[in-house]
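This structure is in structure tokens; I'll ask about it shortly.
A protein chain is absent from this complex, but the other protein chains hold their places.
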Amino acid sequence: MSTVTNTIFSPELAARFDHLVTIYPVKRSALVPMLLYAQDEIGYVSDAAVSEIAVRIGINDLEVRNVLSYYSMLRTKPAGKYNVQVCTNISCMLRGGYGILDHCKKTLGIGHKETTADGTFSLEEVECIGACCWAPAMQVNYDFHDGLTPEKVDVVLQQYRDGQGKDVK
Amino acid sequence: MPTLVSHPDEVKIVSRRFGQGAADIEKYIELDGYKAVQLAISQGAEMSNWIINTMKASGLRGRGGAGFPTGMKWSFVPKVSEKPKYVLVNGDESEPGTCKDHVIFLHDPHSVIEGTMIAGLAIGSKLGFIYLRGEYRYLLKQVEKAVADAYAKGFLGKNIFGSGIDFDIITQTGAGAYEVGEESALMESLEGKRGVPRIKPPFPAVVGLYGGPTVINNAETIANAPHILLMGGEAYAKLGTERNGGTRLFGISGHVERPGVYELPMGYSLRKAIYEVAGGIKDGKKLKAVVPGGSSCPVLTADEIDVGLDFDQMGKAGTMLGSGGIVVLDETVSIVEFAMRVISFYQHESCGWCIPCREGTDWIKKTLTRVYNGGGSKKDVDNVQYLAENMMGRTFCPLGDAAAMPTLGFVKKFRKEFEDYIEGHKAGTPLITVEQLVGAGH
Partner (left out) sequence: MADVTLIVDGKQITAPAGTLLIEACKSAGIEIPAFCYYPGLSLQAACRMCVVRIEKQPKLATACTTTIAEGMVVQTETPEIAQARKATLQLLLGNHPLDCPVCDAGGECELQDMTFKYGAAESFYAEPKNHREEQKWSPVVYFDRPRCILCYRCVRMCGEGMDVFALGIQNRGSSAVIAPNVPAQLSPDDLAHVDCEQCGMCIDACPVGALTSGTYRYKTRPWEMNHVATVCTHCGDGCKTTLGVRSTSDGSEIVRGDNRDKSGINNDFLCNKGRYAFDFANHEDRITQPLVRQANGELKPVSWEIALDHVGKKLRELRDTRGGKSIGVIGGNRLTNEEAYLLQKFARTVLHTNNIDHHRTADYVAFAQSLAGHGERTASLHDTLKAPAVLIVGGDPTVQSPATAWNLRTNVRLNRAKLYIANAAEIKLRRQAKAFLQLAPFGYNALAAYLAGDEAAALSATSDTAALSSFRDAVKAEENLLILIGSELRGAELKKLIDFGLTIPGAKFALLSDYVNSRGAADMGLLPDMLPGYTPVGATSPMATEYAGPNALGLDMLEMFDSADRGNLSALYVVGANPVARYSIDPATLKNTFVVVQEMFLTETAALADVVLPAANLYEKAGSVTNSYGDLQQVSKAGDRAGVRTDFEMIVRVADKIGANMQSLVPFGKGLRADMGQTRGVQSGEADRHAVWLTANNMEPRLSPFDSFAILDEIQRLVPGYNILRLQLLSGNDQHLSPAATPLVQISNRRDLVVPANDTLFTSGTLGRYSTMLCDLQQNEILRASNLTQIQTAAD
């Protein structure tokens, strides 16, 4: 049972949140992870999620928004089911990162921070994701794909389309 | 999945267990895992001093970028404190060109756990945090599992290894912010706040996480601790150069034949690292420049690479060892384009707290983007230099410097290329192929 009645989250996540606020020396330490996990479940951080998390932590909504808007992985609008994040930072750029981004734009038919009509994919150009030595690289949701070529991107995207892609959460 | 590389010149200490399945706790134990922490505990009353002295003797300097001597850092923590003390592992790895902690968390997560315990024993802390950047979710799961396994074995929790000491570890995730890698910003983030750095002094060793004395170290630094205790501080120190003990992980990326993360002794030649270890410049092209330690380090030109890879030699060469991310640029790269991409990263990642960094990165980015898009004038190069010079040393935290230093390096060492570019003589093959450049994340 969640400590919050009428939780908007799944019972599992609510239980996880109940636990999360107890493990730190101060409750508020759970804030950033909670926002991220809430987003993983809902697809974005909704106003309702903001309010419930504020209650769980014991701070006001504004404080949650202050924090939420700081972190670039957190979003307040839905993205596609699979969020394709292409790194174009220096190491990737040197090995064709922009080509990969262009390729994604073309094959998915969407631009930066846009979502395909069917809601399957969204695309984002991101900063360095820590895969520099295996560049160019991208993440689909939390899964890494490196040593990319346009052909490899097609294979990866097809896997997701087919529901075969790894969805790390 | 990151591929592992290898080269005969490597000296494998922290990477010793890579590729051997050491993420599994049984395998880790088999490969001398959790021996160092037990050795420390067996020192009895002398444990704390012994750990700190061994670390000092090892000459280990922080692998997060600044290269602060680790043993000394640990010794700054007051022995007695009213508030609890903490160990904080910085796994926020976000400096462009850097992916070494990635490999540690992937191949040897228990070494980070054991290192955290050792740091805890050294300073008298009962709680450690391992903070990973939000993008490293799959690694976080791996680390969470490792922590759970260690608890299951009774290695973590109450009375660790019969020492009478309790030690706990909490794993934590970020959510996308380079600035959170800065130690005090990381503490803010861990306290559930915006990742804005804190005023220093007081320094973390005195007032850190939750106001308690805190040791914060890079994941690689921490992962080295068990190895150092087992092999002895002096033996570790001898692997490197004077005042730069041991080995470190170098991520060599960009235009090389065999990019990868290699463990090389401190002081190893940069030229050899590029031409021998990483197999030389890709496709037989010529070297143009090297960013030697992550994107914030001033660039070295092709004829400046005869320098040893340690903190002091790199400093003398006018750049930095930084986070060990060596990014190699071949002759086809346009420095204007490259500089623009570097500054747009810092512009995107500035936390916005102080004026020089927030506005400075923004104006340099805007100016260089315009230059890149073909609308530059000669005065722009002066303006960029003026802006960078006026950011240097004037910002609240080192991110401003991290943006200003490479910018100054580019415009000073490649001024002619900027001027030629502005006049329409564009060198290099464009890397940025998107039509209208906005920059990541915008």
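Order of writing sets the chain letters: A and B. Residues in each chain are counted from 1.
Operating definition for what follows: contacts are C-beta pairs under 8 Å (C-beta built on N, C-alpha and C of every residue); 3 or more make two chains touch, one makes a residue touch a chain.
Bear in mind the structure is a predicted one, so any value in this text is a computation, not a measurement.
Enquirer: Looking beyond the chains shown, say which of A:Asp18, A:Glu41 or A:Glu63 touches the absent one.
Expert: Answering carefully, the residue with contact to the hidden chain is A:Glu63.
Enquirer: Which residue from B:Lys145, B:Arg358 or B:Lys426 sits in contact with the chain not drawn here?
Expert: Selected residue, touching the omitted chain: B:Arg358.
Enquirer: Kindly state which of the options B:Ile13, B:Ile104, B:Ala177 or B:Leu431 is in contact with the chain not pictured.
Expert: Here the residue in touch with the unshown chain is B:Ala177.
Enquirer: Given the full complex, what residues of chain A touch the hidden partner chain?
Expert: So the residues of chain A touching the missing chain come out as 6, 47-48, 51, 60-63, 65-66, 69-70.
Enquirer: Tell me which stretches of chain B touch the chain missing from the display.
Expert: Touching the chain left out of view, chain B contributes residues 177, 179, 194-195, 199, 347-356, 358-363, 366-367, 370, 375, 379, 383, 386-387, 390, 393-396.
In this section, only the chains that are shown with their structure count from here on.
Enquirer: Please work out the Cα centroid separation of chain A and chain B, and write it as a whole number of Å.
Expert: A distance of 23 Å separates the two centres.
Enquirer: What part of chain B is in contact with chain A in the complex they form?
Expert: 1-3, 84, 93-99, 101-102, 127, 133-138, 141, 170, 172-178, 189-195, 210, 251-255, 259-261, 291, 295, 325, 327-329, 333, 338, 341-342, 345, 348-349, 351, 431-434, 438-442
Enquirer: Residues of chain A touching chain B in their complex?
Expert: Interface residues on the chain A side: 23-33, 35-36, 57, 66-67, 70-74, 88-91, 93-99, 101-102, 105, 112, 124-135, 139, 142-144, 146-147, 168-169.
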